[in-house]
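Encoded as structure tokens, here's the structure I'll be asking about.
Our next item is subunit A:
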Amino acid sequence: MKRLMNPGLWITLLIVVALGLWPTITRNAATRELVFTILLAIGFASSLNILLGYTGYVSFGHVVFYGLGGYIGMYLFKQYNSPLWIAVPAGGLAAGLLAFILGKSILHLRGGYFALVTIGVNEAMRAFINTLKPFGGPTGIELDFSVYKPYGGAANALWLVYYTAFGLALLFIIISFMIKTSKFGLGLLSIREDEDAAEVMGVIAPNLKTWAFVLSAILPGMLGVLFFFKNGNVEPGDAFRLGFSIENLVMIMLGGQGTVLGPVLGAIVYQRLRGLLLVSPLFKNIQLSVSGVLLLVIVLFIPVGAVGWLRNRFPRLRRVLP
Partner candidate 1 sequence: MVTKSLSTPTEGIAMILNVQGVTKRFGGLQALTNVTFDLPEGQILGLIGPNGAGKTTLFNVINGVYAPEAGQVIFRGRNMTGKKPYQLAKQGLARTHQVVRPLNELTVRENVIVGACFGRENHRLKQASKIAEEVLNFVGLGGKIDQLAGSLNITEKKRLEMARALAARPYLLLLDEVLAGLNPTEIEYMLNIIRQVRDGGITIIMIEHVMRAVMGVSDRIIVLDYGKQIAEGTPQEVSQDPRVIEAYLGDPKLAKKLMEE
Partner candidate 2 sequence: MAMLEVRDLEAGYGEVKILWGVNLSLQEGQLTALVGSNGAGKTTVLRSVMNQVRPWGGSIYFLGREVNRISAHEKAAMGLILVPEARQLFTDMTVVENLEMGASSSRALKHYKQNLERVYTLFPRLKERYHQKAGTLSGGEQQMLAIARGLMADPIVLMIDELSLGLAPLLTIQLFSTLKQLRAEGLTILLVEQNVQTALSISDYGYVLSEGRTHLEGPARKLLNDPQVRTAYLGV
């Protein structure tokens, strides 16, 4: 495990640990909510980065895994009174399974066509669950307050959810790093750079892509369970909101796609900025427009993102910032 001694990984983990422990120190519920949103974004963006940044496939409908995980979890809570430690992995498993099936069927599409079909998958899923009686159709699933009882009441349950998300975010940053520095990851990077040339060198692209897709779907599935458990209810419109995927793409772009630190930084900056804009009387109403202008500036002028820019500007940082 010598490769785990990479300073870039530790910087990234340190940032997330500092961020995650902040509410523990303040014991403030508002801070906790704020950081929870950021951790969610860090986890989601880091996962999506495995597909987008390492493999070079743009999944626009990635929120489908988050939504599906959320629904599976909520169904388990409601119907079987399932404990959190079963529902969370179940959500991840469902998301992974869906990704596996999808991976086998849609990953032969490239570029814009792949992006389009992922949008289609998300919309189809949203429409399907909207008709699904066991999942509550358009009204979704609502939890009774009593589900929080086994965790020592709602207040405690919220902290538990928070720490679970914290732990999962850390875990997946490590996983993301391990993937990037592994043989599997090298295969993914070669697919990103030139899929045909990679196949000529013996990279079995269809399999590698599928596993990248699965790995990028599991954490979003689990985070979906956590979020909607905390939320107390889930509806198709909230669970499969296309904008959610795109916001995460923006975070990755902002921080630097294909790097481990990039999505983490991107998530923090984006969420903070959004928070600030929302409370600013001047920008509150056009918060979305300001974000849009920001995104456009990034896409047009620094498409490699902040970390990518640093890596290009100072080549020595390549080793330090994986």
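Rule of thumb we're sticking to: a residue touches a chain if its C-beta (ideal position, glycine included) is under 8 Å from a C-beta of that chain, and two chains touch if they have at least 3 such contacts; residues count from 1.
The set was built so that all candidates are chains of the complex that A comes from, given by their letters.
In this text the structure is predicted, and so the values were computed from the model without any measurement.
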| item | value |
| --- | --- |
| From 1 or 2, the one in contact with subunit A within this complex | 1 |
| Residues of subunit A that touch candidate 1 when the two form their complex | 182-183, 186-187, 189-190, 192-194, 196-205, 258, 315 |
